[in-house]
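Apart from one protein chain that is not included, each protein chain of the complex appears where it belongs.
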Amino acid sequence: MLKFIKNYLWPVFLVLFIIGSGFFIYGVYYSFQIVSGDVTEELSENEVADENSDEDPGEVSTEDEIDADPGDENGAETPAEEPAKAAPGLNFISLGDSLARGTGDDKGLGFSGRTVEILQVSSEEEINYRNFAVDGFQSLQLLEFFENPDFLKEIGKADGIFISIGGNDLRTIQNLASQEQESAYNSLKKMYLETLEETFLLLRAENPDALVIFLGLYNLDYSEVNQDETEFLLRWNAATNQWISLEKNAVFVPTYDLFQFQLENFLSFDGLHPNDKGYQAIAERIFEVLPSFE
Amino acid sequence: MYNLVGNEILKLLMKKRLFVVFGILLILIGLFAYGEQYTRDRTEARVAEQLGIDDIDDWREITNQQLRDLERRLENPFIPDEGRASLEVRAEQLRYYLEKDINPTTFSAGQFMSNFMEQSIFLFLPLLIILLGADIVSKESTTGTIKLLMTRPVPRWKILTSKVLALMVLEMLVIFSMAGISLIIAYFTFGSLGFGEPVITGFRIVDGSLDTSNIRTVSLGVYNIMVYSMGYIVAFTIGKMALMVSVLVKSTAAAIGIMMSSLIGGTFLSFFIGDWELTRYLFNVNLQLTDFLSGSLQQVEGLSLGFSVAVLMAWAFGSMIIAYSVFQYKDFMD
Partner (left out) sequence: MNDQKINECKNQESETLEIKDRGNKDPVLELKNVKKTIRKKDIIKGIDLSVYEGEVFGFLGPNGAGKTTTLRMIVGLIRMTEGEITIGGYSVKKDFVKAMENVGCIIENPEMYDYLSGWENLKVLASMETGITKERIKDMVSLVGLEKRIDDKVYTYSLGMKQRLGIAQALMKRPKLLILDEPTNGLDPAGISEFRRLIRSLAEKENLGVLVSSHILAEMEMMTDRVAIIRQGSIVKVISVDEIIKEKGITYRLQSPEKAKILIEQEFHGEVQIKNNMELVAFVNEEDVPTINQRLFSEGIALYYVSKNQKSLEDLFLQLTAGDEIV
């Protein structure tokens, strides 16, 4: 007789219901916690791995992570801490986009870090290196950095400043129809140069003597296919070169020729950024160009 | 009351409808799992072909590199909060995969379970509940067995309450089945449970755009509990509404038809009159509760988890009030 349903199944269902309700209350409570952003306890089962455990104990020493106030735009609640006093020795910083960041570099150094590495070998002094670059940055965003007083202090301490910027700016006109491209390019370049000029003014106001190393753009496709794009790139590089070279204590380091026949070897598998070899090549070229440091 | 609810459960079980529901679940989940597996295999093959490398083996290197990139960026003290949080959670995820030696592209049963509920919660799950509950009163009215219930020395509200409670138990059963069946089938298809994996959640919609400043990770097991709890809220609400329609309408077919058309119709309405203030109070647009957890943007603006749950509860209790009032004073003329 199927009355056993009533005698056995129903109580089982009732128990399931009670268990389910327990899960349910937990789940709903939790969801509300999460959605309202009340992060009261560490809920993840994983321990947060040590920040430095993956770094290579290389010859470059990066300063320890400091909980500095990230910026005034978001009204962050963590109080700002003073950046540590400038360590003795030389101070190099890297600014700009993903190339300055070192994206695609297994060691994470990028051209700036590797240049410092090379310098360190022949220098008796300790070289301190900090990287403030951000993937995807454009010239305007770099300029915005200079509004941050904490950041300006870092600028003030620097002896050498690596900058890579502009590639992301130029890419914005890539997808335009060819008729529009010329006028778009012109206004873009104008804005870019004006932004750079303003950036430099702020930079020099803070630090008149630091050496500025500015990186040129390389092409992603040297074949004959995209001649228009290549032309814009070359004109861009030329304009930047001209302008940087007129500044004091600043040098434009081209990469266009460096990558021309070496694209396969120097490019990382994402087809955009350099790989270790590529960054190393850039670093060695920069090293050739640098003056000696006291 | 225990006996009354037991009787109702007996009646609900003896109707073949429940087994139809289970059958649908089994078949559908089986198909989904197969489809997912098939798509993934094809994508993997395609990617490997394109990049020219045997991608699967190199996942460790790639993941390591991605992790390092993230960590470098985190060292920048000038990153705004938003950026920091999103970098940190991604780094956490990658660390987990490296530690547990899991290729992050592998698909786990846990992921399948949460995907399944996220995709079913606004249409498929309500359909199942409607199938079960739409004739809970109307069928007894048509067959005449309601007379048996009404002429017992039991007050009408108790009779209706026993049906409400029985339906709630079945709603829970459906949620359990969805979880259980998807877990088992997915485990056999994809092979890994994956409940420890970290899942990114904690998104908020502020002024119509995504605010990632409070995002964090939770383990996939906990995430599934949350997602399925959202499922129960929807099941509960739809169940109460179906019960109300069942009290108001005599024919089972009409009851099912009314529920289904309001469900689907309301969704269409929200597409076309999306900016009308009132659409946000419709129950249909508030069914996508899991979107709040996973950070998908809404069609209708201005919703939050609290608001949606409140709207659904209002619909559920409103339905109950109507159902009880009508049932209490209804004349069974036949």
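The chains carry the letters A and B, assigned in the order they are written, with residues numbered from 1 in each.
Basically, a residue touches a chain if its C-beta (ideal position, glycine included) is under 8 Å from a C-beta of that chain, and two chains touch if they have at least 3 such contacts.
All values derive from a computational prediction rather than experimental measurement.
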{"item": "Options B:L26, B:M150, B:I264 or B:I322, residue touching the unrepresented chain", "value": "B:M150"}
{"item": "For chain B, residues in touch with the removed chain", "value": "3-4, 6-7, 10-11, 14-15, 143-145, 147-155, 329, 331-334"}
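Operating definition for what follows: only the chains that are shown with their structure count from here on.
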{"item": "Residue numbers on chain B that touch chain A, as the complex places them", "value": "5-7, 9-10, 13-14, 51, 53, 64-65, 67-69, 71-82, 84, 92, 95-96, 99, 168-169, 172-173, 175-176, 196, 198, 201-202, 204, 213-214, 216-219, 222, 225-230, 232-233, 292-293, 304-306, 309"}
{"item": "Chain B contact footprint on chain A (complex, rising order)", "value": "2-3, 5-6, 9-10, 13-14, 16-17, 20-21, 23-24, 26-28, 30-32, 34-37, 39, 43-46, 48-49, 51, 54-55, 62, 65-71, 73-74, 76, 83, 101-103, 106, 108, 131-135, 145, 148, 150-151, 269"}
